[in-house]
Each structure stands twice: as C-alpha cells, then as structure tokens.
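A single protein chain has been omitted; all remaining protein chains appear in their positions.
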Amino acid sequence: MIEWLLDGMLVLALLTTAVAVLASRNLFRAVVMFIAFGLLMALAWVRLQAPDIALAEAAIGAGLTGVLLLDAARHLGYSRGGRSE
Amino acid sequence: MRVLSVVTMTAVCLAFAGLLGLAVWHIAGSPAPVNLPGLLAENLDASGVEHPITAVLLNFRSYDTLLEIGVLVIAGIAGISMAKTTSLEDPDLRTSDSLLYALQRWFVPLMLVLAGYLLWAGSDRPGGAFQAGAVLAASGVMMRLGGIPMDFLRPGVLLRLGLALGFTVFLLVAVASALAGEVFLAYPAGFAKPLILVIETVLTFSIAMVLLALFVSAPVNRAQEPEEGEHE
C-alpha cells in the first residue's frame, strides 16, 4: 500500500513538473523545471528496477542537458516569445 | 478563432493519448509471446560478462550499439561543422569564475575516478560505457566552464581520432570476426570478455568526446558577432 502511495506521488510529481515546463512564462524557470523533471525521471527508473538507466538519466538528463539548455536560454533571451501570443 | 484552435489541439492531443493508453491497456492484458528475461538468463554465461544489460548492449544486441555510436559520430560532426569559430577551444569563449575554479580542482579528479569506476563496474554491476562517457563529458564541460585549456578540442588529429575511435574499433572487431568465419559481430569464443572491455573503453572516450564537442560548438556566434550576446 505504501509503495503505491510512493509511486503515485512520484508519477504525480513527474506530470506536474512536465506541465510546469510547458506552462511557465519565464524560460529560465522552464529550464529549471526541466532539470527537476530529469531528476524525477531518474527516481522513476530506480522504482522500475533499472539502475543503469537511472545512472545515465541522472548524469545526462539532469546534468548535461540542463547545462546545455541553461546556456542556450541565456543567449536566446529568457522570456521572449514564450507562448503563442 | 484562437479559442477554436486551442480546443481542436487539446482534443487531438487527448485523442492521441487516449488511443495510446488504450493500446497499452490492450497489450498489458495479453501475455508476452517470448520470455525474454528467461532467455537472457539462460544465455548469460556465453556472453562474457555478468551484468545482463551490458551483455545485451555489447553482445546480444551489439548491432544497435554499433549503429548508435555511428549516429553519435554523425551528430558530433554536424555540430562541429556548424560552429563558426575556427577553433573549438577559443580563450574568448571561456567564462572564468574563481569559485568554480576552486570547486573543480576537487571535483574534476573525483569525476574522472568515478568515470573509471563506472566503466569497470559495467561487467557485473550497473554501469558501463554510456554512464562513464556521460560523466566524462560532464567533467569536460565543467573544465571548460572553469577555464581550463583543453587543447585536444582543437580541430586536428586528436579531435578526429577521439570522435572516430569508438566507431572504428567497434567496426573493425565486427568485420574481423566476420572475416574469421564467424557471423558479423559475433565474438570468437574465449575472447568475448577482453574484446568487450576494449570496445567499452573506446566507446567511453568517443561518447564523451562527441557530447563535449557538441556542447563546445553550441556558442556558434559570440566573439565576433555581437548581435546574439550583447551583454557579456
């Protein structure tokens, strides 16, 4: 029962951060949410008994992609043209 | 008009997710046609390594891994050719921060050791070339951000060698085993473990090199072109 609660909360957090990535008006905030999403994905892989993918996801999904996107966001302007206005 | 398009798009996405969910539910109800984990456990002894995922990556499905490193090399070459700077290691492109510099003096050696451990652990525990390559690339990114010069990123023999090494060695092993009378990519009996170890090592270096080159070539226009980054 407690396992289901844990997994349900993890899935809920995954979906919430995913929506936050797309919905936040500030690009910097969106990128930070994306990094948080990557870390939560690493947790999800641990729960799926896939430690290999969890290691790769923590290093790549949260680390490398995060740095790459932050660097790009800094140069493309933080919040311009974020939504289809 | 805009409201209508939003509603249509939401409906399309909901329909897509609903159909996908229905398909997943349908598949989940039917039993698996082949017992893959069982099949894998039976043949694990023949693979040369003890960790099932490494066995799948570098023995049973090594064709996928060969193609994957090929894709990575192509992406790396495309990224480098987009870079406008003549040298990928331009002092003007570095940011230097004293805090980062102090931090990385502790972190970079640790991360290099971690990458080595991950590579070695891949034979019987979670770990392997991909994770080690990612950690190696991350330490390279950190070195670059902190302003440590990295001469090997200059276009030249070292960069080309680093990019192509993994794919070349992997392909050579595959062709050699094909010429020796075995099937393409089948390791000769008894040599599986050393060959896998060699391939994993060169794969680690190549993956790290490709990811690092892609990261470094991202600022295509900063030094000479003030339009993009006016505020340095």
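Residue numbering begins at 1 within each chain, and the chains themselves are lettered A and B in the order written.
One rule holds in what follows: contacts are C-beta pairs under 8 Å (C-beta built on N, C-alpha and C of every residue); 3 or more make two chains touch, one makes a residue touch a chain.
By our rule, contacts and distances are computed from a predicted model.
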item	value
Among "3'-5' exonuclease", "ABC-type multidrug transport system, ATPase component", "Multicomponent Na+:H+ antiporter subunit C" or "NADH-quinone oxidoreductase subunit 12", the UniProt name of the subunit that does not appear here	"Multicomponent Na+:H+ antiporter subunit C"
Chain not shown: contacting residue from B:Phe16, B:Tyr101 or B:Phe184	B:Phe16
Absent chain, residues of chain B that touch it	6, 9-10, 12-14, 16-17, 20-21, 24, 27-28, 32, 36-37, 40, 52-53, 55-57, 60-61, 64-65, 68, 71-72, 75-76, 78-79, 82-83, 130, 133-134, 207, 210-211, 214-215, 217-221, 225, 227-228, 230-231
Interface residues of chain A (partner: the chain not displayed)	3-4, 7-8, 11, 14-15, 18-19, 21-22, 26-28, 30-31, 34, 37, 41, 44-45, 47-50, 52-53, 56-57, 60-61, 64-65, 68-69, 72-84
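Everything that follows uses one rule, which is that only the chains that are shown with their structure count from here on.
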item	value
Interchain centroid distance [CA atoms averaged], chain A/chain B, Å	19
Residue ranges of chain A in contact with chain B within the complex	51-52, 54-56, 59-60, 63-64, 67-68, 71-72, 75
Residues of chain B touching chain A in the complex	53, 118, 126-128, 130-131, 134-135, 137-138, 141, 145, 211, 215, 218-219, 222, 228-229
